[in-house]
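Below is one structure, written out as structure tokens, with a few remarks after it.
Excluded from the complex is one protein chain; the other protein chains are retained at their positions.
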Amino acid sequence: MTFLIISQILNGLGLGMLYALVGVGLTLILGVLNIPNFAHGVLYALGAYFAYTIASLTGSFYIAILIAPLLVVLVGFLLESKGVRRLYSAHHDYQLLFLFACALIIQEIIIIIWGTVGFSLLPPPNLSGAIDFGIIIYPKYRLALIAFTIFIISMLFLFFTKTNYGAILRAGIENRDMVKVLGININKVFLFTFGLGSYLAGLAGALATPIFGLTPSMGMDILPICFVIVVIAGLGSIPGAVIAGILIGLSQGAATIWYPEATNVVVYLMMGLTIIFRPQGLFGTR
Amino acid sequence: MLILSKNTLKMFFITFFLSLFSFASIAKDTVNILGIYPFSGPYADSGELQAKGALVALEEVGYKINGKKIKYITRDSETKASVAARRVQEAIDSEKIDFVVGPWSSGVALAITEVAKKNKVMYYFSGGTEDISGKKCHKYAFMWAANAWTAMDANLKIFKKAHPNAKKIYLFVVDYAFGWTLQKYVENLAGKYGLEVVGVDRHPLGHREYSTFITKAMSKKPDAIYMINFGLDAISAVRQMHNFGFTPKKPVVMSWSSGMEELIQLDPAMRSNLIVGTNYYSSIDTPENKAFVKAYKKKTNGIPPGYAPGAGYGLMKMVLLGMKKSGSTDPKEVIKTLEGMKGKAFFGDFEINPNNHQTIRPFFVLKTKPESEMKNKYDFADIVAVSSTEQPKNMNMCKNIGNF
Partner (left out) sequence: MKKYYTYIALLIFLILGPFLFSHATISEIIVYSIVAVATNIMLGYTGLLSFGQAMFFGTGAYISGLILKAGLPIFIAIPVSTISTFILASIVGYFCVKRTGLYFICLSFAFNQMLYFIAYVWVDVTGGEDGLVAVPRPEFLTNSLSLYIFITLIFLICLFALRRVVSSPLGLVFQLIRENPSRASSIGYNVKFFKMISFVIASTFTGLAGSLYVMIHSMAPIDQIHWLKSGDIIFMTLFGGVGHFLGPILGVIGYIYLSDTLSIIWARWPLLMGLLFALVVLYFRGGIAELIENLIKKYKIFKKGLDDEKSS
């Protein structure tokens, strides 16, 4: 039984950290730009597909993880500057709808470029296989994933708490107009935030490939979970998104031990409970 | 002030009357077949392949049967039952369709079979539900894929043959009606082949994260994991089982697989030590199949067909066979001819049970081979054996096929 519980905690943690990455990205865009990014899922998918192509071309998984999210950032920049920004004067619902339309378009472009059939991507050779700890056997790649995502999230926290630009972003989440009044170029802030959110989504997609593989619908599939994370965490709370992501991952792990059919339902159950008992989210401020 | 000028009114009524003719009946010198496949949405990959397989069958007869031209149209099911039903109904109404084949998803098929029944058009389906030739059977619907019981029986029998020392199996079951039915069959049949089910876990359809299920399974130390799921669910599970090191040490059974289409999405290392149960594989040794594979490969730059194109081809072949043998293109005559028909098809010997319209036919069980033994880049597996054992009558849920 200990074997089971330890593995499930690790499984839940690994999954949860991936959720946390996408969740933080979505929360950032939501908090600073005030838009639910309906294209967040396809940015995640693009990260995976770019990683697949780069890994196939260069033969190196690590180069793929490095470059793929940057390409996704470029796509994010494109979406924000050419589309979202143009709609700034319109009701901000239109920015959301634009991103939704883009999600539909990008999903089809993925199919046009990479085809309808899914792919697999192997983890790098030195991270293949599993380690035998005695009480449990656990895949190397998943352990590396947990360590790496913890590293990324820590870097993010340092960025937000210790740097000026991070402070500007946090201020932007709290009170956008104040930031404008302080003379900061809000357009640059938006572009940067959207880029950062895209980076995190793309990185998560790339990191997920050895575990989940690639398929064109992977973007739309992960979108509902992203929104559940945001609802549970509370709008604009980045630590909240991390914790909510991990919480969801762990509860799915727990469900598997006792009631596997409910692995999806448990997510929505948690969301329902949050909405009823703490509607502003676990860490929400507004 | 007139709302519309006299001229506009005239134009309007002319257009109105002209449009009435779009629904006038076309002289029936063609036989009209509809292929409804998922060209977009999830399963777009399968839809595309099914459609290609169907084309080979039509090209073989030069789009002619019994002296009539075949008018073949396709529609996108989008794997949405509401959309598929609308498009099938619209095709029946405006294109005078008499025969429908497809789609991929059984959920959509269950909707289409009702439309077929209501409109009295013949419907041939292949897929993961027993209901077409079971609970929801009717005089106009036929099932091409082997019965689920036949498939599970084949899998267990032949798995034991390939791994005689295996005793304990752990089941992964996709959590919906079809999965539960297959689970029941496996639990009933396992003992017959000296196998014991030591654990069962159900996972939601569309699930991608199997680490939790795999670690749970591994704690029970089974000799094999037997999977009752398919498509991306099965592929994700196999991929992760490899991550965890379960394979290649121990075998995994993919009991209701598309064969080629699923294996091609796996990396060679992930493909090791799999037992794959499928309704079609390209190495089936009949002259008709060899011809099919050759014609199909021309359309795909050399990629051999798997279950999706095999089914697309098979469904169309059956419809054409019924027409040829009956000498008619009237659905009722074709149906009467197919009922009870025995013959040899590209996939082997078959018989169509007139009581439930189920095709009694072989189910193929394959074993994947290591990369070193692959003769070409698509030579993923070899057929170990086949089995056609029919489902026991008392288990079949089609109690009354009804009338025309």
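As written, the chain order gives the labels A and B, with residue 1 at the start of each chain.
Note that in this section a residue touches a chain if its C-beta (ideal position, glycine included) is under 8 Å from a C-beta of that chain, and two chains touch if they have at least 3 such contacts.
Remember, it's a predicted structure, so these values are computed and weren't measured experimentally.
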Listed residues A:L78, A:I131 or A:V265, member touching the removed chain: A:V265
Residue of B:A177, B:A269 or B:A295 touching the missing chain in the full complex: B:A177
Hidden-chain contact residue, picked from the options A:M17, A:L200 or A:V231: A:V231
Chain A residues touching the omitted chain (full complex): 30, 34, 36, 83, 86-87, 90-91, 93-94, 96-98, 100-105, 107-109, 111-112, 220, 224, 227-228, 230-231, 235, 261, 264-265, 268, 271-272, 275-276, 279-280, 286
Contact set of chain B toward the excluded chain (per top definition): 3, 16, 19-20, 22-23, 39-41, 44, 48, 73-76, 78-83, 85-87, 89-90, 92-94, 106-107, 110-111, 114-115, 118, 129, 131, 136, 176-177, 205
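The rule is simple: only the chains that are shown with their structure count from here on.
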Centre-of-Cα separation between chain B and chain A, whole angstrom: 35
Contacting residues of chain B [partner chain A, same complex]: 40-42, 44-45, 48, 175, 201-204, 206-209, 211-213, 215-216, 218-219, 232, 235-236, 239-240, 243-245, 261, 264-267, 269-270
Of chain A, residues touching chain B in the complex: 3-4, 7-8, 11-12, 14-15, 108, 111, 115-123, 129-130, 136-139, 141-142, 210-213, 215-217, 221, 252-253, 256-257, 260-261, 263-264
